[in-house]
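A single protein chain has been omitted; all remaining protein chains appear in their positions.
Labels run A and B following the written order; every chain starts at residue 1.
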Amino acid sequence: MSFYIASSPHHHQRRTTAKLMQWVLIAMLPGFLAQLYFFGWGVILQLLLAIAVALAAESLCLLARDRAPSTGLQDNTAIVTAALLAVSIPPLAPWWIIVIGTLFSIVVVKHLFGGVGHNIFNPAMAGYVVLLISFPVQMTAWMPPTGLATQAPSFIDSLYLFLFQFTSEGFSLEQMRRVDTGAMLDAVVMATPLDHLKTQLSQGATLSEAMQHPQFTGLAGMGWQWVNLGYLLGGLLLLQQRIIQWHIPVALIASLAFCALLGSILAPDYLPGLSIHLFSGATMFAAFFIATDPVSAATSSKGKLIYAGLIGVLIYVIRSYGGYPDAVAFAVLLANLCVPVIDQYTRPVTYGHRKEQG
Amino acid sequence: MAVEISATSKLWRFPGGIHPPERKAPANLNNIQRFPLPPMLFIPLHQHIGEDGELCVAVGDYVLKGQPLTIPGVNNGLPVHATTSGTITAIHEHPLNHPSGLTGLTVCLEPDGKEAWYPRQPLNNMDALSQREVLQHLQAMGIAGLGGAGFPTARKVAGAKNIDVLIINGVECEPYIASDDRLMREHAKEILAGSHILQKLTFAKQLVIAIEDNKPEAAAAFREAIEQFSVTADFSADGADPAGSAARTNRQPILKIVPTRYPSGGEKQLIQVLTGKQVPVRGLPADIGILMQNVATAYAVERAVNHGEPLLERVVTITGEAVKNPGTAWALLGTPIDYLLAQSGFKPGKKQRVIMGGPMMGFTVTNLQIPVIKTTNCVLAPTHKELTPPQAEMACIRCGACEIACPASLLPQQLQWLAKAQDYAGLKQHHLADCIECGACAYVCPSQIPLVQYYRQAKAEIREQTIEQQKSEIARQRFEARQARLEREKEERLEKHRKAAEARKAAQAARQSEATATEQDPVKAALARVKAKKAQQTAPAANTESPQGPAGSASQTTPEHKVDQKTDQKDAVAAAVARAKAKKAERDRLAQAENNNEAEKPIAAKNAPDHDKKDAVAAAVARAKAKKAERERLAQAENNASTTNTKGSDNG
């Protein structure tokens, strides 16, 4: 018989990184299902390829860095990165888009910076930004949501489009994206609500004119509002399970909402309102799944508030005055850059170091 | 600003904290047991902070229960007592109750089963004694803090001035441990009495007893004790005057129930919970008018003052699923823990862990012979299913869970990076020293990083560096002092030489003038010269003749004593040289003999023990010679080697 030596504490909460990541994946389901419903089979194709590429890249990187892939893969972080990137890109973007994005996320953003825990930038968002500025055409080719599309592609069509950019009958992606606009004679190419607003507003239309488009129903545009509500639901699950703290989502949504309200009061004709900002684009996804990535976020509670508040403001500023219709990725990367400074100035006061008054 | 606590005053919150499973049952269900005497007790001399005491017993001595074994050392150390009557069978190095598993000097006491007491001296008239006398008594009784670090109680009380509140800590927040819980349930009255003694000693205005809300039975026991106390209060004598009654209301103990949250039992955390104040960094609770003592310490104080019993035993929780009958027991200090475990039905599993203390801050031990000491509150033998051994450490994902859990508001994650990078300056800057090693951060860490272990090692390294730095500073000063001294001595020597040379010159000049003067008295001068010559001649053979003889007579007979003194010196030198020669010859002879008799030496030494010293010297000299020879041989060999080498290179 021999005795076992270990350092205290001898008791551990049995919640490992792998389990945390599993919860993140589970919480993504509602939003993911909404995306699947409104944007078709492409979403699932992107996801599967992204996960496959991510796992392969992670293993090769770990091998190249003399780490055991078996232990490195167990933490599920690569899968989460892949999933976050997969749901961010247009569902029927060609397959090599997601491959390039995933490889960049895993190899360059994560492992070249020292692997899990050492990356300065959010891998999924860095990968997304690289794709967006390198392949703007493919990266903005969103399908119209189900209900607007003249023809929703079948699974086989989606697969063909994903792999070859043509359906089995020879229609191109551009043709598939045409929308039945009802009143208007010519079918127009579909754009996301935010993209549409940006284009219209830049052409001198007022907000109400721009909102004439049939996709603007309900809160913030057909399909997108449900996707956002799905991610909100998943985010609440993460909060309830204490996988994430409330600070980041609350601060992000609050600062974005504050800016949106201020904007719609100051210039109601030219700046989209609260519901558009909160429930369109990737707002909820960013608030609960992107900005909460612990590695690239600020660490202290106060720091998290500042960090997420900064993201909210940046999203609003870029959406309203920048060149891109949605701005989550840029906002998150810019805030990532500020994290060391935020951490430096939000250190909690250690016990006994507080200056007592009187 | 004075601290004041009332029964209804607000409870505060310390940051962080965790809620690990408590698992106090089943150990807290039954009464405190008393096991039969163990067959052997191991009483280590080093049990608390401070220098070890000086041993005052010897192997073979018969000692009585409560008899001091040591005289306390410097720094107000505490004596160590025999915990039962019996015979001291050995005093040797024995494994210590310490995470390092190192050994220390330990008295092995074989109990005779009689439990015969050493005379006890209770302080019956405590009120008549000064604080100093009572504290001396507590020190002699070996009372130390039984809650944490085992700090001598008398020293803690003596160091505390202007105490507003005395807090008796019955929180016992660590999972599994039920020692204080059981003690409070069964001995609330005694604890209360001990607390009052401590209150009198500290002149504290208020007495607060703090218990976690997961121990309702203990709280009930205290409520009852306090009620009884207010009825029969021994302070009611001075109830006549209003000032006295005011004092009495203050003497009424206040029971505070604090919410269960680990580590609320930590001194600093409990103070924050009760008062909302923080102990200033590098300060003591006394700086904000607070003194804290553990309930078990209060009980020990009561035993010491009212019964004259030294601290000989304490309550130990023996628990964990590898133990068949978990519970609490009175264990004599020095009881080996394997005895306690065996009495509780210990069934070790494969790679069994035995933890001294609780699951959060305890340490694993490898040797079950280690004794119970004053700070041993729990022996935990968990199964692997119960407390899973640590998994492989994974990379930190900066999730910040540790920071949320940290009760000291540190940045555990940052500290971990710094500790791994061995950035000790950075660690100091991030207040590593304020870490209380509670383990909350490592408990919540999803990457299974043994954070506390990193901090401990870093702390030890910083401490070591500080010590080394102090030592090297002293060494530097000593080196510089020595250099200065050598320099000074050299200068002094030169000065002396210079003076001697001057004196010589002066003497020469004097002789010359004398020479002219002697013409007036040629006879005397001639006589002196003859005498001097004679002295010079006798000098070489000065072995037997006293050198003082001629010189002395010369100084008596001649006024030219300067010249004679010189001769005198010469004589002395010659004599010394001769002596040295003789000695060398003697030594050579001895060494020769020694060399010849090398093989027989041990027998010879045995035969003539009184020649030991001489032999040793001779042996030393022989070794010196051998060493010299060896060195020469080596040098030779090296020379040879180098020549062959050069030859070799020439060839190549």
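As a convention for this text, contacts are C-beta pairs under 8 Å (C-beta built on N, C-alpha and C of every residue); 3 or more make two chains touch, one makes a residue touch a chain.
What we mean here is this: contacts and distances are computed from a predicted model.
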Among "ABC transporter ATP-binding protein", "Heme exporter protein D", "Cytochrome c biogenesis protein CcsA" or "Ion-translocating oxidoreductase complex subunit B", the UniProt name of the subunit that does not appear here: "Ion-translocating oxidoreductase complex subunit B"
Residue of B:19, B:478, B:533 or B:633 touching the missing chain in the full complex: B:478
Touch residues of chain B, complete complex, unshown partner: 36, 38-40, 42, 46, 89-90, 94-96, 98-102, 104, 108, 336, 338-339, 341-342, 346, 348, 366-369, 453, 456-457, 460-461, 463-464, 467-468, 471-476, 478-483, 613, 616-617, 619-621, 623-624, 627
Residues in chain A touching the chain absent from view: 1-3, 5-7
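Going forward, only the chains that are shown with their structure count from here on.
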Gap in Å, rounded to a whole number, between the CA centres of chain B and chain A: 59
List of chain A residues in touch with chain B within their complex: 1-17, 19-20, 71, 75, 77, 115-118, 245, 294-295, 297, 299-301, 304, 347-354, 356, 358
Of all residues in chain B, those that touch chain A in their complex: 1, 14-15, 18, 20-21, 175, 268, 272, 277-283, 348, 350-355, 357, 359-368, 380, 382, 387-392, 394-400, 403-404, 407-411, 413-414, 431, 434, 437, 439, 442-448, 450, 452-453, 456
